[in-house]
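Part of the complex only, each chain left as placed.
A and B label the chains in the order they appear, each numbered from 1.
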Amino acid sequence: MGAVATTTIAGVFLARRGLGKPVGSLTQLGTIRLGKRTEGRNPKINELVPLANLEDIEFGGWDVFPDNALEAARRARVLETEHLDAVADELKAVAPMKAAFYPEYVKRLSGTHVKEAPSKYEMVEQLRADIRRFKQERNVDRVVAVWCGSTETFLQQTPVHQTIASFEEGLRKSDPNINNTLLYVWACLKEGVPFANGAPNLGVDIPAVHELARETNTPIAGRDFKTGQTLMKTVIAPGLKARLLGLNGWYSTNILGNRDGEVLDDPANFKTKENSKLGVLDSILEPAKHPGLYDDYFHKVRIDYYPPRGDAKEGWDNIDLFGWMGYPMQIKIDFLCRDSILAAPIVLDLALFMDLAKRAGFRGIQEWLGFYFKAPMAAEGLQVEHDLFVQQSKLKNTLRWMVGEELITHLGNEYYD
Amino acid sequence: MGAVATTTIAGVFLARRGLGKPVGSLTQLGTIRLGKRTEGRNPKINELVPLANLEDIEFGGWDVFPDNALEAARRARVLETEHLDAVADELKAVAPMKAAFYPEYVKRLSGTHVKEAPSKYEMVEQLRADIRRFKQERNVDRVVAVWCGSTETFLQQTPVHQTIASFEEGLRKSDPNINNTLLYVWACLKEGVPFANGAPNLGVDIPAVHELARETNTPIAGRDFKTGQTLMKTVIAPGLKARLLGLNGWYSTNILGNRDGEVLDDPANFKTKENSKLGVLDSILEPAKHPGLYDDYFHKVRIDYYPPRGDAKEGWDNIDLFGWMGYPMQIKIDFLCRDSILAAPIVLDLALFMDLAKRAGFRGIQEWLGFYFKAPMAAEGLQVEHDLFVQQSKLKNTLRWMVGEELITHLGNEYYD
């Protein structure tokens, strides 16, 4: 029920009534080219594949504060008063369930609306019961989970994360290497609920979770919504690489003043985020294939808490590149963005695509949804793809493939003799 | 023999001796993935297809000034003294032939090193003789032309441009709708020399030229090298579109102080450039397919002559975008670039790829080289593609297709069960 979740929920309510446009959402506004350029076939994505309708969605969630979605949205100060007023009644009706929350993973937050349980195992059981109750009370057939919570402190994989057995044993012993996110992941997968992880927290990337996802035929996706600066980075870096312009350095700083900024001001939490943000460039630029161009650049990422901005983040990038004969050039990018506004359509798309994936019989890692994540996932041993445009090709060709349409290669030699 | 040409030539000389790296050149440094990600096959492009070697290239050109390449390069002040000194002898040996130059198309230039002829037809004949003489004197088998000259005043297509017959009649009558560029294009095609147009001038885009290219089995490509700001635009706009972020406005201004800037300070010449620069966004964003996102934005492009910078251009872009529920955001991009440094590798790649195309039996428009142009070309009736990443897929899949390798679609579902 933070800024991202309430902006998503309020936006869906507004869109249903025609009071706002779900800009940024491929499932709502995207089109897809089919066949040759000259055929002129460009249906909407939601006409090509069977997605759930906005009208049929019910929202639920957990939070460490008891505020309902209206109160939470007002506090988040993302959407304007007139927008919130228009759907106030519907928002008021979305009240959070009590959270499973061990505060040691997010030291700057202290919630009151939390469950109690003798062990993490029982905590998971309570979450599972919540899910079942939600389905019954709301009378819904299918459920999808999208994690919109805070960044947690940095955790590395340990033996407890390796197998279903070791993980369940860890739950029973309330192992400190199991963070809050993992409790929700486990509960969801046990219930066969697809899980997309919008934070950089350790969640869907451990072997035990992969095993459980396969066993329960459940799709998973993650991690960390690709919104402001990293989104730009995965746009610009492919551009430099396409033209083989060399890189001496890339300096990125962010200022933001919302609760996310406050949490990331704690170095332990920042480390989780930093790891998620730093991997992007190497993965796109492939230094090993480009000696002398991309194997010796300096990459620095800063996030600074800066209250004057609230949810309106600003990312400033300086890129030191070089061209022909090594001559230096610079690009500076200033992105005055809004965190939750960029994240909301991702939440909606992930919910609908993960639900589609489940029905299509997909399970485990959904690499084709890497398009939405800062630190996307791939099958073990496979290079992860961060390039937004490769990710887009993958996503769209996956949709074409699902319905038996020809894949697009942009060869286009048939137009010439 | 302007800044772009001499930077290219000097760079090739430096690269031959290992004194500089041809950064930005796909033919020299690019790799290409073949087969599955897991196969690890990533040869260099020049190992996949048979390209001419740098060692085998001979340079020639026409110019309205008699300076040799060394003098011209020093005046252009792009490369540093130590770089020019290292290849001074070779540069000195590259002296321009007299130019075919009617000054009414570039009012701010007045050259002295020019041919005289009773009609434009005879002017073309003189250029053809130059080409034949060059081949003989330098003992070269194949020739390619890449236009690196100034922007000319804006011209529209007229009846004289429609057929070979009408064009040759126009040459005889020295029709004012035939600019300098077209004289060179015609001379080259008549000699079977592939022609790539690096300026926005009317050149390879008229029906008469297309007819002649087919008839003489000659490849053509154009127009206007995609270097600084437009390069960034064709990187950023696909990024916005991938995520369906809406656009309210895009303001672009450029400051540059070289001869190009001086020429563009004349409104008649600027109009030619402006047309080349303005088409980019609509073509990428496809307003018709995206009502409410891209059908009502304000696009403005400025170029201002600003002597303090010399060849070091600066492009500043402001992008007013909007996201979820229409909330506004802004991106500002400041690109401190160098015109000739960005153009030089394009000149080299076009020379080598056009030569390859000719040998491969390609003729007419080379859409797969649109990657290098601000205003790329496509077969009649076909939507032109400006998206740098689509252009890159087309170029690379064309190379793969040439040698019978599998095309890349990024579907990648074979890695998952």
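One rule holds in what follows: a contact is a pair of C-beta atoms (placed from the backbone, for glycine too) under 8 Å apart; a residue touches a chain by one contact, two chains touch by 3 or more.
Predicted model, so just to flag it, every value in this text is computed and none were measured.
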Homo-oligomer size of the whole complex, from 2 visible chains: 4
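To be clear about the criterion, only the chains that are shown with their structure count from here on.
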Superposition rotation for subunit A onto subunit B, Cα-based, multiple of 5°: 180
Chain centre separation (subunit A, subunit B; CA means) in Å: 39
Interface residues, subunit B side, partner subunit A - complex: 7, 11, 14-15, 20-26, 29-31, 37-38, 42, 79, 83, 231-232, 235-236, 238-239, 242-246, 289-290, 292-293, 322-327, 329-338, 340-342, 344-345, 362-365, 367-368, 371, 378-379, 381-383, 385, 388-390, 392-394, 397-398, 401, 407-413, 415-417
